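With one protein chain removed, the remaining protein chains of the complex are shown where they sit.
Our next item is chain A:
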Amino acid sequence: MEINNNQLLRFTTAGSVDDGKSTLIGRLLYDSKSIFEDQLEAITATSAKKGHEGVDLALFTDGLRDEREQGITIDVAYRYFTTPKRKFIIADTPGHIQYTRNMVTGASTANAALILIDARHGVIEQTKRHSFIASLLNIPHLIVCVNKMDLVDFSESRFNEIIGQFEEFSSKLLMKDVRFIPMSALRGDNVVNRSETMDWYQGGTLLNILETLHISSDINKIDARFPVQTVLRPQSQEHRDYRGYAGRVASGIYRVGDEIAVLPSGFTSIIKSINAGEQEISEAYAPMSISITLEDDIDVSRGDMIVKKNNQPEMEQEFDVMLSWLANEPAKSRAKYIVQHTSKEERAMIKEVVYKMDINSFERDNEDKSLSMNDIARVKIRTTRRLMLDSYRDNRITGSVILIDENTNETVAAGMVV
């Protein structure tokens, strides 16, 4: 199948075993004809062995042996499907123990998040938790799937009641685009095919919404940011004086002739050429991987950022982030970490825990200063040198950091610049 236009949409699904998430993903893949015959045969056989009636669609997302034996999902699993309109990447995140860590990971690159609600139970703590994380990670689009409608008689008033519950608690969150869909993943209602039973619902099916969400504006096209990954110096006969700065445009648009500044040094120059592979191009935009040459011979290396002269990020050595603690080991007081921000690394320390968020009630806790797995807190970070920062709300790439423990080399926390 050849898709011409056509964009890539990444979405994340969060939920526990009981809310029908695996069945929903299975249904999406099955009804969009993304399941291969040998996979279907294997699942049909397993379903029969387990005594299920028909094919248990949830088995499509079954993972590693350890997981099957324990009936859990260890980690984010990625799945793919394509329709004539788009290519989709699903980051399927499990809802137990390391739930925050996994959900934050899956959400960090997502255009959209699917939040599952069991129509019988309505909004529960987990719904709030997932919505909070989706909002914290600034996922542009949220699709609330009110599932198991068959178990509430496909009731329109129940559906509206749940929308009411959701809107009540989510008024405290920052969300741009929220949709609600009544569905039954088990029966296939409103997943790929329209529900005949719920003719009172006028909106699109899940697939239809995923195919038509406006995602071109998800990336910041205003503030041009280009973190330099590496310097290309072929020093060959043919390209004797070539000195190209290679990287991926984080946001904004660059054109040949633009006046730029290199940070942190602040030296200015003009873009002489832009290359995408062998091809010379006149403009580049996020998220293209390119290399840039400049008119002037100035010192640029990995970790530097090329920006427009008249639109520059903040240069800070001390800044606040919303931090999601990912590691099993809790944070040590005033311990040193390595902070990784775009292609730059600096040593850093957590200077202060300002407050911790209770992600079920959205209340702030100003007393408890500890940071352990699944915690989300506002903290002050101090680095040995200045970083070129934007707020995470404006820019997901230049507004995000990870912390690495020098003693274990593990990634222990993810931070979003406030």
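Here, a residue touches a chain if its C-beta (ideal position, glycine included) is under 8 Å from a C-beta of that chain, and two chains touch if they have at least 3 such contacts; residues count from 1.
Please note the rule applied: contacts and distances are computed from a predicted model.
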Discussion item. When one chain of this assembly is omitted, its UniProt record names it as which of these: "Sulfate adenylyltransferase subunit 2", "Spermidine/putrescine import ATP-binding protein PotA", "histidine kinase" or "YCII-related domain-containing protein"?
Written reply: "Sulfate adenylyltransferase subunit 2"
Response to the item:
Missing-chain contact among A:S108, A:N147, A:S170 or A:T383 belongs to A:S108
Fill in: Hidden partner interface residues of chain A, rising order
1-8, 36-39, 42, 62-66, 74-80, 82, 86-87, 89, 101-102, 104-105, 108-109, 215-216, 219, 221, 229-230, 232-234, 236, 238-239, 242, 244, 246-248, 253, 275-278, 283, 285, 287-289, 291, 302, 326, 338, 340-341, 343, 396-397, 400-402, 404, 409-411, 414
